[in-house]
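Okay, here's the structure, questions in a sec.
One protein chain is absent from this view; the other protein chains keep their places.
All chains are identified by letter, namely A and B, in their written order; residue positions are counted from 1 within each chain.
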Amino acid sequence: MELRTKLGTTVAAISITVAGAALAEPKTNVLHQWHSGANAEAINKLGEMYEAAGGQWNQTAVPGHTSNTIARLRADVISGTPPSAVQLKGPEIAEWANTGLTANMNALAEAEGWEDVVAPELVSVMRPDGEWVAVPMNIHRIDWMWASKSAMDAAGATELPKTWDEFNAIAEKMAEAGIIPVAHGGQDWIDGTLFEIVVQGISTDLYRKAFVELDLDALQGLEMQSAFDQLRLMVGWMDDAFPGRGWEEPLNMMAKGEAGFYFHGDWAIGTMNAAGYEYGVDYLCAGAPMNSGDPGYILNSDSVVFFEQTDPDFVEGQALLASTIMTPEFQKVFNVAKGSIPARMDVELGDEFNPCQRLNIKDLRAAADAGTVVRSMAHNMAVPEKFRKAMFTVISEFITSDMSSEIAARRMAESVINEY
Amino acid sequence: MTAVDTIPNLDRKKPLRPSQVLGRIALYATLTVLALFVLTPLAVIILNSIRFNDDILRESFIGWPTRMTLDNWSVAWGEACINASCTGVKPYFWASILMVVPATVISTAIGLVNGFALTKWKMPFAGFIFVAITIGVFLPPQVVLLPWAIALGWLGLSKSLVGLSLVHIIQGTCFTTLFCRNYLINLPDDLIKAARIDGAGFFRTFWKIVVPLSPPIIIVTIIWQFTFIWNEFLFAITFSSSDFRPITAALMSLNADDTGVSEYGFGSAAVLIAAIPPLVIYFLGGRYFVRGLTQGAVK
């Protein structure tokens, strides 16, 4: 493996030299999951900047969630054509770095001083085993609670709930007022997103043990059962038609006031901006309830990983793409569109950013101080895909059936064991 | 149809008894209801393709167009965004055509020649080949998915038109050979014998005797291969990329379920565009297809 990596580096180095001599035309084909809406707009901004910088832009968008992109990537690698750049994150990055198929971007990283500007939480993800193989595009917060202004008014609530008990009380009032208290979508990752938010709200310690360390006792313990209890309550507040819905439909339900709350990541902001919904008028935002009273933060970060290429045009294209992504201009433009915040800590969040985004960076700093920042399990930041999928199976089954919390918790542990 | 005479029970010349009249009414009523049931999904989609999406969302997915538009068709064909590129289904439609037509023609031609060689010539391994192609017909594609992926990588053909066509030709040859073999085996041997005595070789006999007698099976095979390859999905998503993607894969992406507003209008038009080529093939060749099927394709 090591030999292969070294060989790869040498090849890459040689091809850069060759490319330089032959005046290669930088080219890229980015494999990513942002096929529609504000996400697609955001990635197209990257395309524009890349072309402005003299590169030839091409993209392969895979609909669905990250796991679909991962499937595409694996199929491509197995059939001998790894993409030159792919949007990928979390432990997957290290997993691919281990195969020796990734490209080493250390030279560029040093020249541009990435280490000094990238958010410290992300450096180890982008640089597994001391080699920069990826660049971060943003920081997404997962544990957002979006609330409909009109539904809040109808429930007579003036303040967003801070604990799950407060939340339950308001949701109850909304139900009485004839509003669907919880908007929800019908895909496993939407289920997983909601549940990890609940778990983090129950206890950060439980989240770390269960979703990062995959501790079996934590997975089936009493605290996990109480998280499932809370989820069960929330399932009761969903309407019947949620299965089969995507993630944007529940968002619209919330913003239109048909539903009260929606727990989902901040890519929602891009969609709501595009649809013309306004903060304070149509919707409100806050970090999801935390029973501990500490600020919480579930972190997700999109990044682009580079795979070794033989075509000098593509090798050249990788360096250009990495540079483009790391510019403060891109980090600003991209994240304004996407709803996340820059992965570079030296970018100021001005008025072009949404109020929720400015709250995001404040909360991130507070949570970092409180030690409650966790990486998202549901968004492939914490554990390998197979464990994530196994836990999703249980969570989705729990939501769509009347499984008891005790059984659900036990099956979480079992599903994880079975994947070892 | 000549077979009409063999139908039991009813004799055309006798007048119908009252109970028989009732029976006829019940018969036609049942058939009409069932036909309407089968037609409904198509009719709904056709109607939706000329309805405004707002109307569909407001009224129901099932409904009569109160006002009409043809925009759905032009959007679906040339503008709808699929996988972040707003080209409509046009490039994918042509990609499918470019893949399906050659693959169908080539696999059918190979199948017919194979069938001839297997049935009318003394061949070593004929039994083995028969068993192999039969297995090939029944093999679940999942079992060969991974080997195909690796092998196409080695050949440098992954994610390409040529690669996917090759997969379909090789897999399709099993179907076509089986169909043609089962048809040609019933061809009178005397004809071949006569040609042989006249000194005609393999290809001459094939061209002069077999091909003119084979239109029924050729039509069945073409219909089968065309619809099968056009409609195939598993390999289409696994072995395609943004440069080359068959329409089934593109359609799944177009209707992938995470956009806020469902675009039923041009979604329906896109669905129809994907369904039209095999439907046309069926309606043009349907009669022969039925006849050919029973003449030995499926035995």
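In this section, a contact is a pair of C-beta atoms (placed from the backbone, for glycine too) under 8 Å apart; a residue touches a chain by one contact, two chains touch by 3 or more.
Quick note on the criterion: contacts and distances are computed from a predicted model.
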Protein name (UniProt record) of the chain left out of view, among "CysO-cysteine peptidase", "Copper resistance protein CopC", "Molybdopterin synthase sulfur carrier subunit" or "Sugar ABC transporter permease": "Sugar ABC transporter permease"
Per the touch definition above, residue among B:50, B:144, B:162 or B:211 touching the missing chain: B:144
Hidden-chain contact residue, picked from the options B:133, B:161 or B:222: B:133
Touch with the omitted chain, as defined above, among B:117, B:162 or B:211: B:117
Sites on chain B contacted by the missing partner chain, in the whole complex: 1, 3-10, 12, 27-28, 30-31, 34-35, 38-39, 41-42, 44-45, 56-57, 59-63, 110, 113-114, 116-126, 129-130, 132-133, 135-136, 138-148, 150-151, 170-171, 173-174, 177, 181-182, 185-186, 189, 192-193, 196, 201-203, 227, 230-234, 238, 248, 251-252, 255, 257, 262, 264, 267-268, 271, 274-275, 278-279, 281-283, 286-287, 290-291, 293-294, 296, 298-299
Residues from chain A at the interface with the omitted partner, ascending: 67-68, 70-72, 74-75, 77-78, 95-96, 99, 186-188, 240-244, 384-386, 389-390, 393-394, 396-397, 399-401, 411, 414-415, 418
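Throughout what follows, only the chains that are shown with their structure count from here on.
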Gap in Å, rounded to a whole number, between the CA centres of chain B and chain A: 41
Residues of chain A touching chain B in the complex: 29, 34-37, 40, 43-44, 58-64, 75-76, 78-81, 185, 187, 244-249, 251-252, 271, 275
Residues on chain B engaged by chain A in the complex (per definition of touch): 81-85, 146, 149-150, 152-154, 156, 158-159, 238-239, 241-242, 252-253, 256-261
